[in-house]
Each structure stands twice: as structure tokens, then as C-alpha cells.
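Here the complex is missing one protein chain, while the rest keep their positions.
Read from first to last, the chains carry the letters A and B; within each, the first residue is number 1.
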Amino acid sequence: MLSLLVGALVLSAIYALVGFAWVLLRRTNGILNLATGAQLALGAFIFNQYATSWGLPWPVVVLGTLATVVALGAVTHWLIFRKLAGQPEFALVVATLGLASALKGLSSLTWGTEARVMREPVEGRVVELLDGVSTTLYGIFGLVAALVVFAAAHAFFRYSTTGIRMRAAAENSVLASQGGIAVDWVYVLGWAIALTAAAIAGIMYAYQTTLSFHGVDALGLRGIAPALVGGLTSIKGVIPGALIIGLAETFGVKLFGGSAQDVAAWVVILVVLLIRPQGLFGEKQVERV
Amino acid sequence: MTATEQLVKGTRERPAQAPLRRFAGPGAVALLVCVLPLVLQDYQLSLVNSALIAALGALALTVVMGFVGLVTAGNAALLALGAYGAAMGGAEMGLPFPVVVVGTVLAGGLVGLLAGLPALRVTGIYLAIATLALHFIVVFAFNEYQTQAVGSAGFFLPIATIGGLAIDTTFKWYVLLAIVVLFTWWMVQNLKRSKYGRAWMLIRDTPLAAASQGISLSTYKLSAFIISSALISMSGAFLAYSQQTVYIESFTLELAIQYIAMVIIGGMGSAGGAIAGAAFVILLPTILSRLIALLPPDMYAAGFLQQNLGDFQLIMYGTLVVVFLIWRPDGIAGLARALSTMFLPGRRESAKR
């Protein structure tokens, strides 16, 4: 039982990171990014390219992945979403679907579709917590990464001038522009942070399982569940959302077998849409009339 | 006549067209439908059949995406619903083809109701989320069902028969599909001009105005999604019968995106555009591999392209969706209209309308 809970917690940490990516983009850039799954996988494959294929030193791997992902975020905004400014939300969502398809093709073209094992930074993967309760080092690392990302995000949005301007632009982009804020750079930053969180989640997940586009992509899409439970635009709402999804998936697999992993999160989504579509922390968005 | 009716009906009266122009469009289509089987080989005609089945789905998707401006990612799930409905009804229970088709229409409508009802109480993007959930749950369910019933090879379907007539050649399928597509096209066009169609487009363009006219947004959105779901499910049944096999691996999220690509490339909100988009998306791989075959065979690039055709398709569909959204949200249909005004000055007036 306890080891199940530990497993759920470790999984929740990854879901929290993915959910963070969904919420951040929805909130600052106003985009429901259905390419999140593909971008998660892309981040992990880029990391793997530097770490495993090229065998670069670890600091270079980390910084190189970060730089590449941030650059991808900037390109995504300037090349696609800046050009779609003023189009209805519908067009933005469809564009993310197109992006997902293109990224999948690119990834499969570059790295193929077989699962890979990534080069590991340390040995001795299994950590014994208590008697009979153990997890991998990567599980613990994922938890730490999630804590760090959420704490950093909290501090960033509350105390830094850039974070405050991002919140301003998220609330009202026209007023932000009238107030002299460089809204386009806010959007670039939104993409960069979201893609970084997504890449961390993808890498952690790949270390805990294996690296395959399909697996990481599916995880990234399921990450909309913690975001939805929390209300789609609430960063703090992601944490309970991630715990709920982590528990649902872990116990779903325990009760119904491994294939429940693929659907547990989606069932939670349908239930949430049915009983409380605005989520736990979202504002009510129900259309009057 | 209330103000609402007036506004909604206002667009109905269209200036009388010259008879020649009025019948030119349908005439050309009729001619094309008759000529195609005469000039095409069997293999080519079977490609046309695939495009026709896709056109059914694209027409249906146009209703919810083009007319109402909603995103749905559930197209592959609804196709799977129709296909597995056909497998269960036709192969397992031995029901006649027409009964199966009607059954899949009803099943599609019902699933559309169930998935759309909770999502459409909220703003539009929740339908995208709900249909994404629908996709993964439906694929999961049919995968389980298939594994237990027949194993991973999937289902084999009997030959479709209508009133004793077996649809057992490419040509017969062509005739059947052409009739169904033309009928659906006509229906979607009429739907667009009906009270519903005008309300849908009002919701899409100016939701506040629509609401202030007492149009119930969620009811109208839901009705569009149900109609669309029923039609896509039906096209899944046609797909299954025409291929005579059904297996779960073919119903991917990428397939759902392909259907979206048809609507976007064809031109959102244009029924004719949806058909053109479907033809384009279905024929693209063949055209691509033909083009690659023109390259010198010893060229490295040629082999590389040929081997990775699937990946290039994904890249091209995705890129085209984004490019059309940015550059021409009105798609091929809008492009054709713009070109015809450019080169046929006589049509300028009618295009302005």
C-alpha cells in the first residue's frame, strides 16, 4: 500500500510538471496547446540526442537542451502564433493540432519510432526508502524538479518585474501593450517556460520508463487532466489535480491492469466535465444564455 | 416577422442568377461524376472511393468546425465507432448492410450527444478536451474488445449487399459512394441555408449578438455536433465495409488531425471546399510517391523520401494546416474564388456578393 502511494506521488510529480506547461500556456498565451504531448517528446529526444547519441558532458547536455527548447519556443511564437493574432481561439487550437502532427513527423523522421534507453548520469537506480518501499533515483529527482519548478514559478510571478508583466499581459494583452509592455516577448517567454517544464517532465518520464515518442506524447496529452481538474488557468490548482490523476492512474492500473494507464486520466476528465467543468480553482466559464 | 427571423432570413433572398450560371456548377459536378469511372483504372478509382469516404467525414466535420467554429479531436474515435459498429453488426451479428449503416448513424449521434452535452455547457474549447478524452477512451475500449473477440488482426467484414445486390466491385462502390456523398453535400448545403445554419454562423461570428437574439448557444452547438458525429460514424461504417477489414491501429489521433486538415485546407465553412480538401489529403501520398518516382532512382534523397513517406505526410498535413490558417483561412475554396474573380472578370459581381 505504502509503496503504491509512493509510486502515485512520483507519478504526480511528473503530471504536475506537464499540467504546469498546459496551464501556463493557456494563461499567458491564451492557447490550449494540444501539441504539448509532441513537445514533451521532442524535449526528451533533444536531451537524448545530446546525452546519449553525442555523449556530451552533463552540464553541456543540460544547458544545450535548455537553449534548444527555449529557441523552439521563440520560433513557435514568431513563426506561427504571432501571425494568428486576432484570429478566433478556434484557429489557435487547430494550429496546435497541426503543429502536433508536424512535430511527430519530424521526430519520427529524425529519431525513428523504436523505444530507446537513455544514458544515465548516475548508477544505482533503486533507492530504498523504508522496508520494502523503494523508488528510483529518477522518481525522487522528478519530485524535486516539480517542487523546484513550482516554487520558482511562484516566486517569479509574485516578486519579479518580468513575472508581474507576464500576469498583466495574461489578464489583458491590449492594456499591457498600451502600458508599454512588450507583449510578444511575454508570449515568447510563456512558450519558453512551458516547453522547459514539458521537457523536464518528458525526460523524467523517459528515465522512469523508456524513451519513445508514443509513450511520452501520450503522457503529455494526459497532462491536460491535472490542468483541467485545477481549472485550466490556475497554477496552484495543478498540484491537487496532479495528485488526483497520479492516484487514479496508479490505482487504476492496480485494479484493472496495465492498460488502465492509457485511460484513467481521460475518464477523470469526462467526470470533471460532467460535474464541475470549471475545475477546482477555475472561474466559472459557463456560457450564460 | 420578428427581428430575429428577419435577420436570420435576410440572407436567404439571393439575386436571381442567370440560368446558365446557376446550372454550371452542378452540371460540371455531374459530368465529372459520370466521366471519372470511364477514364480511370480500377486502382485509381479505388483511390477516388477512399477520397469519397473521406469527403463524407470532411463534410460532416465542416458542419461543426466550419459552420459553428468548434474544434473536435474525436474524428478518429467516431470513425472507429462506425467501423466497429459495422464489425459487430455486420460480422458478428450478421445484420444486413443498410441496417448496420442506420445503426452506426444512431450510435454516432448518441455518442455525440454524450460527449457534447457536458462540454458544450462551457465555452467552445472544452469540446476539444472532451473529444480528446473520447478518442482515447473509445480506442481503448475497441482495442480491448478486439483483443478479446478476434485478436490483433482485427475483424473481417462480409461483402455489403443492398436488397440482394452485392457491392463487390470498385465500380459499384464508386456508384454507391458518389450517390451518398452527393446527397450529403446537398443536405449540408441546405443545412447551411436553413434557420439552423444561419444561427450556427451567427454563433461563430458574433456569439454575443446570437445570444442577445435568444438563440440558445449550447443547444445549437450540440445539435451541430450530434449531426456531425452521426455522419462521421456512418462514414466509418462505409470505410469498414469497403475495406472489409477493421483493426484498431488505423484509428490514431493523426487520423483525426488529417480530417481537420481536409476542412482547413478545403476552406472552413465551405461544403465544396471540404470535398476538395478530402480529395487533396487522400491523394497527396499517391501524388508524392509518383513525384518521387520521377527522381533518379539511385539518388539517396529519392530512397529516403520513399521510405519515410508516412512521416512526410504528417509533416505536410500539419504544416499545411498552419499555413492555411495564417495565409488563407478560407482555404482552397477561397483561393478558387479569388482566382476566378481575377481571371474571369464577368464573375466579379457574383463573387462580391
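Here is the rule we go by: contacts are C-beta pairs under 8 Å (C-beta built on N, C-alpha and C of every residue); 3 or more make two chains touch, one makes a residue touch a chain.
The working rule: contacts and distances are computed from a predicted model.
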Listed names "Paraquat-inducible protein A", "Branched-chain amino acid transport system ATP-binding protein", "tRNA 2-thiouridine synthesizing protein A" or "Electron transfer flavoprotein subunit beta", matching UniProt entry of the absent chain: "Branched-chain amino acid transport system ATP-binding protein"
Among the chains presented, those that the missing one touches: A
Candidate in contact with the missing chain, chosen from A:Ala67, A:Ala115 or A:Leu175: A:Leu175
Residue in contact with the excluded chain [from A:Val183, A:Ala198 or A:Leu211]: A:Val183
Positions on chain A contacted by the hidden chain, ascending: 82, 85-86, 161, 164-165, 167-168, 171-183
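Here, only the chains that are shown with their structure count from here on.
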Where chain A and chain B are represented by their mean Cα positions, the distance between them in whole Å: 32
Chain B-touching residues of chain A, taken from the complex the two chains share: 32, 34, 80, 83-84, 87-91, 93-95, 97-106, 108-109, 221, 224, 228, 259, 262-263, 266-267, 269-270, 273-274, 277-278, 285-289
Complex contact set, residues of chain B against chain A: 65, 69-71, 73, 118-119, 121-126, 128-130, 132-133, 136-137, 140, 143-144, 204, 207, 211, 215-218, 253-254, 257, 260-261, 264, 308, 310-322, 325-326, 329
